[in-house]
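Note that one protein chain of the assembly has been removed; the remaining protein chains are unaltered in position.
== subunit A ==
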């Protein structure tokens, strides 16, 4: 239970009056709480750290908390100061804002804590000074990304229900191969075939020795044409099947067909089909041969299999502006230098610099410091400009490259962080669940203690007081439990924890089915419902607990596997069975008896005391 919400407890309790007219039984007594509650210069006491400032300083900004009458709510009369239960370190910056008019963002503070403080004191973050504004915005964006990622993960994980249609299942299998073994197998098979296909394309062109009656050397593709053709057919069939399956499974077919990967898929398999159609026509077969070059696109299909490739592609896409600048500046430089070199070398004889476009090749080779040496300047002027060209080439290329590299690094790190968050997600969820279970268990324990308190009040005062002292819980907790108790009374149902609930369900189904058990068991559903009807009676003075035979024996079955001592106590209960009872709550307390010992293994320290209480409960009720 968050301490902040504790302040709303009086509201929740007051709102409980809305349930009262619906009740048919009297409500439990609330816990008693004895609680007490506190131009010149203004003293601002923030969690013990005292700040002082002039009243007029604060009133410079009348639309904030400190500058308006809103601060009167925080005035503490006994010490004649204004007390705020907030973080003094961050408050320092806020007070400085009043003094200097500039709001700064401390770099070492957490962005959400800082935002909360600003919201509390009514200061809008936009007035952060220019010196700190960039940092603030960056941190805020990171935080928002983190929250967005969490939400996306939530949605992705929530969309894993048990009953998917076949189409959705297929799509999920394609997108995340790790979801099922069949998908994983398919993933690896396609990867293998992509590799085979690319290697076949490569090996096809290797010269493979000559045939006896030919003088020209044949490539392997021509020599073993049939084998390569069969291999190609097999690969293309696999790719076609994969593409069609993806097309069927895609949630939005139009969007799928527009996506890059699908275009690559189509381009990779088209040459084969076109080849099938056009083999007889000689003229077009020339063009067909060139079409085969598109088969190299199959290698891009690997990007589905490699996250790094995808990141690279994404980086290039996101660095489009830097790449564009690089290209543009290179083009400018090439044109300038090519022109200069052409005119410089125009005079020399038998020069290779026949035209400006011919000089482009020289300029590119020089600027990228390749220097093939197939075109070299011969005149002195040409050599001078050639050296200037090579020096500037290094500069022009080196400038945008770090931007691209850093972009790649940023995106790569982001994906790494996302992976880490995904891994930690499980522990985070477990923590949240554990808190919930703890609060439920606290309430179960309260019920036992509360009942113990009631029953002991009438039974024996001395032993009761000794135990009650141990049962004190903080007043907030006890009020919250009283609230939950009222709800139970209104609806005439009880809170139980998960395990007891499961056990109940199992038992009801078991006893409904089996008729071969003891006759008492077979009538236990009836017993349970009669217990319900009994709840409508008023709670009278304490009387010994019991209900039917049935309920106790059902309890007995559940508790048998536990310790010996308790089963012996249960045996004692059995003897006292035929006693009447008007108090409907002791039996459920038996039901919840098993719960704390089993589930409160998270070492709250009160397990021993609760065990002590249990034995006491049983002893008293066996009177």
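The rule is simple: contacts are C-beta pairs under 8 Å (C-beta built on N, C-alpha and C of every residue); 3 or more make two chains touch, one makes a residue touch a chain; residues count from 1.
Just so it is clear, contacts and distances are computed from a predicted model.
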{"item": "Chain left out of the displayed complex - its UniProt protein name, from \"MMS19 nucleotide excision repair protein\", \"Tubulin delta chain\", \"Kv channel-interacting protein 4\" or \"BRCA1-A complex subunit Abraxas\"", "value": "\"Kv channel-interacting protein 4\""}
{"item": "Touching the absent chain when the full complex is considered, from A:110, A:124, A:147 or A:189", "value": "A:124"}
{"item": "Of A:69, A:108, A:165 or A:181, the residue in touch with the unshown chain", "value": "A:69"}
{"item": "Listed residues A:79, A:205, A:369 or A:439, member touching the removed chain", "value": "A:439"}
{"item": "Subunit A, residues in touch with the chain not shown (by the definition above)", "value": "1-2, 4-27, 30, 32-33, 37, 63, 68-70, 72-75, 85, 116, 119-120, 122, 124-126, 137, 140-141, 144, 436, 439-440, 479-480, 483-484, 486-488, 490-491, 493-498, 500-501, 504-505, 508, 528-529, 531-532, 588, 591"}
